Structures are given as C-alpha cells and as structure tokens.
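Heads up, one of the protein chains got dropped from this complex, but the rest are sitting where they should.
By written order: A, B and C. Residues from 1 in each chain.
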Amino acid sequence: MNSVTEYFKGIFNGLISLLTGMTVTGKYFFKPGTTLTQQYPNNRAELKMFDKFKGEVIMPHNENNEHHCTGCGICEINCPNGSIEIISASITNEEGKKQRIIDKHIYHLGMCTFCGLCVKTCPSQALAFGQEFEHAVFDRKKLTKVLNQPGSKLMKGVE
Amino acid sequence: MEEAVKSVVPENEEYVINMGPQHPSTHGVLRLVVSLKGEIVQNVQPHIGYIHRGIEKMCESITYPQIIHLTDRMDYLSAHINNEAVCLTVEKALGIEVSDRVKYIRTILSELTRIQSHQLFWATFGMDLGALTCFFYGLRDREKILDIFEETCGGRMIVSYNAPGGLMNDIHPNFQKRTKEFIKYFRKTIHEYDKLLTGNVIFQERTKGIGRVTREDAIGWGMTGPVGRASGFSCDVRKHNPYSAYDRVTFNEILYDEGDTFHRYKVRMDEMLESMNIIEQLIDNIPEGPWTEKMKPVIKLPEGEYFQSVETARGELGVFIVSDGNKNPFRVKFRSPNFVNLAPLNIMSKGSKIADLVAISGSLDLIIPDIDR
Amino acid sequence: MEKKQLAAIAASHAPGAVVTEGLQFVEISVEPDQLLKIAGALKYNRETLLDLLVSVTGMDWGQELGTIYHFRSTTFNHMIVLKTRVSDRENPEIDSLCSLYNAAEFHEREVYDLLGIKFRGHPDLRRLFLDSTWGFPLRKDYKDDINIVAK
Partner (left out) sequence: MEFSIYDFSSFTAWIDSSLRASMSPGWATAVEWIIIGVAILLFYAVVGLFLVYAERKVCALMQNRLGPNRVGPGGIFQTIADLIKLLFVELVPIKNADKILFNLAPYIVIIASFMAIGAIPFAKGLHAIDLDIGIFYLMAISSMGVIGVLLAGWASNNKYSLIGAMRSGAQIVSYELSVGLALVTMVVLAGTMQLSEMIEAQRWGWFIFKGHVPAVTAFVIYIIAGTAETNRGPFDLAEAESELTAGFHTEYSGIKFAFFFLAEYMNMFIIASIAATIFLGGWMPFHIYGLDGLNKVMDFIPPFFWYIGKTFGVVFLMMWLKWTFPRLRIDQLLNLEWKYLLPLNIFNLLLMAFLVLKGWHW
C-alpha cells in the first residue's frame, strides 16, 4: 500500500512541479512589457555607449586641430599585437632645434584586442577610447587608420 | 585523429559518432568521439586542440602587463579572475602589496564574474537538456552584470581591467549603485531559476544520479571548483588560501556529497547566492585609496618560480611563472581547471545514455578555449 | 606547518633528492629514475599526504628538459614542488605518474605534445592539441617561420 501511495504522490508532485514551471513562462507570456529586445538599427539615435566603453583607439584633437601625441612610441612598444605603428619625422622647430614629431600614428583596428595598454601608458594622454562600435567594413584595408588628422600638430606645452 | 576515423568502420560492432567540433551541445570546438551500443555510451574520447593558440608560447615573447589580455581569452567567462591571477603572481614576485581599495574592487568584480558565469551555465545547461527558455532568462540577467562591467571596465566580456599593481583605472561612480540594484533584482529573479528548472521533475530525473564521481575520484582526477565540491572535495581556493579580500568576508563553501550532475548544478546555484552575500559585505565598505600602485614602466620579475592559484568560476586556476630576470617570462604555465575537469569525462559517462553524456558534459561547464589555451 | 619543518619531513621521505626551501614552497629535485618512487612515498605517508596533483609543467631550460610537479595535500593544505631534469634532448624519458594520480594522464599528454618528453608507463600517450606533423613548440629551439613573427 505504501508503494501505491508513493506512486500517486510521485505523479502528483511531478505535476505540481511542472505547473510551477509553467507559471513562470506563462507569467511572461501574459504580462505585457517584459520584452527586452532592442531593435538595434532602429534605436541608433537613443543608443548611447558608456563613457569608458572600449570601442576603438582614437586620438582626441582640439578645435585648432592639435593633439597631444609627441611620437615617443611608448604605445607602440606596449602594444601586445603590434597594432600600432609610429612613423615619426624630424623637423626644426622655432627655436632652431631638431625635434621629433609624429608623422603618422597608424592604428590597425583589425589587430587590436582592446587591452587598453596604449591608453594607460601614454605619458601625455594623447590616446583615448572612442565609443564607436560599428566597425564592419567591406574592405579589410579600411581597418587600418591614421589617428592623427592631416595637418594636425602637437599642442603647445605638451612634452 | 587517424585512430578515430579507423574505428568508424563497423567491424567491431561499435557505433561511433562524432559529437563536435560543430555540435549544438559542445559549447565550442570540443570533439567527442563517442562509441555507442544502441543508446548506451561505451567510450568517450575527447579530441581537443581546435582552438589551441599557444598562449603559453606567446607569453614567452611579451611582457608581464601584456600577458593579462591573453588570459582574458582563455576562460572568457572568468576573464576578470584570470586577469587577477596573473596580477597576483606578478605582485607576489615583486613583493608589492596593493591597496585595500584595489583588493575590495577585485573581489567584488570577481564575484560578479562568478555570478555571470554561473548564469550562463544555467542558461546553457537548460538548453542542453532541452529547456530552451532558460537560455533567454539566464542571458537576460547576465546582461545586467555585463552592463556593470562595461560601465566600469570598458569591456563587456573581455574586461582587461587588472594591471600588475592595481587596476587599469578607477571604478565608475555608478558602480556601487548599479551593483546593489543588480543584487536586489537578482535575489528576486533567482527564484524563477528554481521554479523553472531546479524543481522540475523532468530535470531532476534527467540529472539525479547521473555521472557520479566519488570524493576520492575527484581528488585523484584533480577535479576542482563546483565539480569537485559537488563530490564533497573541499577545494575552494578562496577559503583555503585566501587572496585579495576573501580573508575579510564570511562565506560558506558549498559542499555536497552526492557528486552527480544535479549536485554539480546545485553547487553553482548556491554559489550565486553566496557570491551575492560576499558582494553585499564589501560593496558599501570600499575604502578610499589609490587604484594602482606606482609601478616601473618596465616590469622585471626577480629570478625564480612563482605560483599562485585563484578560484575561477570553474575551479582552481594556477598561474606558474618562471622568470629569468628579464622583462619577458621564461616560462608561463596556466593550470586551467577545464583542462583537468575534461579528463574524467570518459569514466563519468561510461554506461550512460547519449542524453546523459550531454547532461554530464554540460554540468562540467567546459570552456574550450581554456582547455586548449 | 612551517616550511622548514615540512622540508625536513620531505627530506626524510625522499632519500637521494635535493630538498630546498624555495621562494614559496618546498622544492625537491629528483633524478628521473627516482621520481615515481619518491612521489609515491610523498603521496602515501601520513605526514605529507600529497593526494592532489595540481599541475605538471614541462620545462625547457635550454640544455635540459624537465618537468615540475605541483602537489597539494588536501588534508594539510601544504604544497610541495617536485622537479626533475633530463639532459637527453633527442629522446627524453621520464616516469609517468599515471599509476599514482589519474590527473597525470592529461597533464602528461600535454607535456608530451608541447615538449616531446616521453612518459614511461603512460597508458595512452598521444598528442593532445597538435597533430603529429608539428614539432614541439614549447622548446626554446623551436622554429616556425610561418606562425611566429618576430618583431
């Protein structure tokens, strides 16, 4: 007799456990407004990434087209993947001294792993992370970027 | 690889199927060569290496701060804990004591990492067993933790937030508020997990008594983490060799004796609650202090061998660095928990059904990049 | 237990081995033919009880190859490191610990795969990650012009 009651108890408890499971899915089905789907390309306007989001490495320029990069090459040394290449040039500055400046700060986005070492180790805070995240391109060459804008120069007072 | 192909020929009456490297239940490029007799599994032979990137070899040619971003890519669900392991080893070698602030933040983030990893486990384990809705609920809640990571660390999964001597930058001002909001939210929603899966009679039938491992076997095979603790093997590194701020919090080590699939699952469910307790003890008490120690631009470890183990979401991750005094390590070895936990899969699943094999390998919560490294 | 004490105990169970107090753990350097015996002695005696094999690290010291074993006792929570070296680079052979620790099976296959150290008495010594056409990448003299780009 005991096994018979256990048999029916098993069936009953099993059914109860199944019904509790169904209450969870049922609750979300009948409760409106619980969908979390973001309709991504449509919500571009209100989509805002967090300030620290590591989308890509950028070099901030001010309104006079000046940046902080001295071309020292510390970021290049620190980059684990070789995604930064510094091409520097020598110029003679106003005081008549020879000075090394940045010619091209080349950044291979396709090789970057967003470890943040270049931004962290830059002695003059020339680099930062941008929030851009739509990086898909049709040509791989477009992933190689020159970070310093054409015609830009070093901001005064940055060594 | 050749051996497997040969045994497909049905002369020895074995029915050999390949699970993976592309298979819905292997969560990655794990290939299991399964010999069957009807539905009964006779032998499971794991074939790994499909995502072997030679991280240990790569580490030999880069500097210590650069190693950290590679460890993210091993066990990507415990990325922060992996980072921490390398940092702790380097700090130990250099004799640096990081500030309390760093320790607290690291501990909180580690526990958040653990919760999100277990959430993903819950989601995918449910999916392995055929309860597809679990996947969405698990990822829905995980998303909230990833948002916290994104706000503070800049990355969602691959955080790269630790650096030798501290952190990459200070926490975001919203960090504490968001974490507390999350815990408040998740304490409510975790009951849904139990309602939907833990209590379900089909789920219990599928998992109870499946893939039993005794405590002796667990120790012999070196199984750590939730897998070992489900067998009663007390192996929590946080408890036995506390690092960061784990010696300042009180928490229970979840131990079960049964060692079956259900209890491996249960350990993780309980650990999520325990992790929330740890976070609650720390989140309001983060002390003021520097978020990084002053480090030399080039870190050189003194000659010697350094070993540090931490508790990731899957078990004990050991980082073993042999230094010859240069800026590059001489040899780096990662003792990854998944690699060790994979080994006994054969003895665990011998004699069970195909469906059980899926449940067992799901309950080991394997992350293939961590196995292959 | 103090490290000094442990080193003394370990030395008493490991005759013919060099026992040092390392930076972190007690380190024992063993000859390859003594390894299995000493590991067994350390595993089963009541004072050390090293029942957990944490990791096996294959090493290439340039001239010599070798392995480093990290053991832990789940009872006493102490760790002991075993080291062994072989100078034969062509055909290095070390005793397998599979008879003592099940966990050694995968660890040793990994070491064999990446460093080419053969383990005597291993039940199933096959390559683990790579196929048989590869060399042994973790050796210091490993050359690969295609996959390794020197900066």
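The rule we apply is simple: contacts are C-beta pairs under 8 Å (C-beta built on N, C-alpha and C of every residue); 3 or more make two chains touch, one makes a residue touch a chain.
Model, not experiment: these values are computed from the prediction.
Enquirer: What are the shown chains in contact with the chain that isn't displayed?
Expert: So, taking every chain into account, the missing one touches A, B.
Enquirer: In the whole complex, not just what's shown, which of B:137, B:175, B:221 or B:243 touches the removed chain?
Expert: Considering the complete complex, B:137 is the one touching the chain left out.
Enquirer: If the hidden chain were put back, which of B:197, B:218, B:235 or B:276 would touch it?
Expert: B:197
Enquirer: Can you work out which residue in B:97, B:205 or B:303 touches the chain that's missing from view?
Expert: Reading the full complex, the residue touching the unseen chain is B:205.
Enquirer: Could I get the residues of chain A that touch the absent chain, sorted low to high?
Expert: 11, 18, 21-22, 24-26, 28-29, 34-37, 39
Enquirer: Name, in rising order, the residues on chain B that touch the hidden chain in the full complex.
Expert: 15-17, 23-25, 36, 39, 126-133, 135-137, 140, 196-197, 200, 202-203, 205-206, 353-356, 358
As a convention for this text, only the chains that are shown with their structure count from here on.
Enquirer: In graph terms, with chains as vertices and touches as edges, which category applies: line, ring, star, complete, or other?
Expert: Contact map by chain: line.
Enquirer: Which chain is in the middle, if each chain's centre is the mean of its C-alpha atoms?
Expert: Of all chains shown, the one whose C-alpha centre lies nearest the global C-alpha mean is B.
Enquirer: Round to the nearest whole Å and give the separation of the Cα centres of chain B and chain C.
Expert: The answer is 25 Å.
Enquirer: Just the number, please: Cα centre separation of chain A and chain C in whole Å.
Expert: Centre separation, chain A to chain C: 41 Å.
Enquirer: For the complex, give me every residue of chain A touching chain B.
Expert: Touching chain B from chain A are residues 13-14, 17-18, 20-21, 23-25, 36, 49-54, 74, 78, 80, 113-117, 120-121, 129.
Enquirer: Can you name the residues of chain B that touch chain A in the complex?
Expert: 62-63, 65-66, 68-70, 73, 133, 140, 143, 147, 150-155, 158, 160, 163, 168-169, 172, 192, 195-197, 199-202, 297
Enquirer: What residues on chain B touch chain C, complex-wise?
Expert: 1, 3, 48-49, 52, 54, 56-57, 92, 217, 219-222, 233-235, 240-241, 304-307, 309, 316, 318, 320, 322, 331, 333, 335, 339-340, 342-344, 372
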